[in-house]
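Written out below as structure tokens is the structure these notes cover.
Only one protein chain is missing; all other protein chains are in place.
And now, chain A:
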Amino acid sequence: MAHTSAGGLRLHTQRLPGRGDGPTVVFLHGLVMDNLSSFYCTLAGPVSRAGHPVLLYDQRGHGRSERPPDGYDRDTALADLTALLAALGLDRRPVHLVGNSYGGVLALHTALRRPDLVASLVLIDAQLTGDWVADMTDTLSVAALGLEDSRLPEQLAALGRRKEARLAAGADALLNRTTLIEDLAAATAFTARDFARLECPVLAVYGAHSELLPGARELARTAPDCELCVLPGVGHTVLNEATEGLCAALLARLGARAGAVAG
């Protein structure tokens, strides 16, 4: 089975081949209810078929990766990523990081802390500026209380709603039996000063109706090399509801960069 031991942690990984020796495209999924399947079922195939090697993995506590009780802060996520890249022998050259939602937060954090690791960034409706840390912490805390008090997984199971019951049980385990919420609460939003320090090119793909768009506009204004692509008719759920436009923007970006390197 595709598990890789990274820094002592068992992470579920999936690798897809590319052609030639271009940089690997690493996908970082979103928080709590997400896992690598959202990228596997949308962008990973087209990116691999376009010739780019692909690495997908479930973040700690998510999908089919191990769920330790703690370590849900950004620095530990960065340590998990660097350990994984080293374990797979992918640490000898920079990689492209593609992050969806909170996965984009981790991608940006990685580019700021370890610019040597990152060839380029693609941020998909990621939380950047403003009160998102407090908002997200509140939302997850309410969800955690609901899961704990209502015994929701058991109730759903009793109703025969097994898929929902299993999803709720997974969320309950992550929110109520790990430090995820407190680790998240300790984070801070990014600032224009962070954006100005970015050394790699950035593609930001956001929904026209996303409440996170102001942060992306600030990123585009202040980062040295950032292209903002706003997709019409969609909010935060760009990956699932504007897959085609997102995929086209991503492939154009990867193709152009590959061509630039080759030339």
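One rule holds in what follows: a residue touches a chain if its C-beta (ideal position, glycine included) is under 8 Å from a C-beta of that chain, and two chains touch if they have at least 3 such contacts; residues count from 1.
Throughout what follows, contacts and distances are computed from a predicted model.
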| note | Choosing from "FAD-binding protein", "Carrier domain-containing protein", "ABC transporter permease" or "AtuA-like ferredoxin-fold domain-containing protein", the absent chain's UniProt record names it "Carrier domain-containing protein"
| message | Touch as defined at the start, partner being the missing chain; which of A:14, A:141 or A:222 qualifies? | response | A:14
| field | Touch with the omitted chain, as defined above, among A:114, A:162, A:177 or A:221 | value | A:162
| said: One chain isn't shown here. Among A:4, A:37 or A:176, which residue touches it? | reply: A:37
| note | Out of A:7, A:45 or A:130, only one touches the absent chain, namely A:45
| Contacts of chain A with the absent chain, listed as residue ranges | 1-2, 12, 14, 16, 35-38, 40-41, 44-46, 48-49, 58, 63-64, 162-163, 166-167
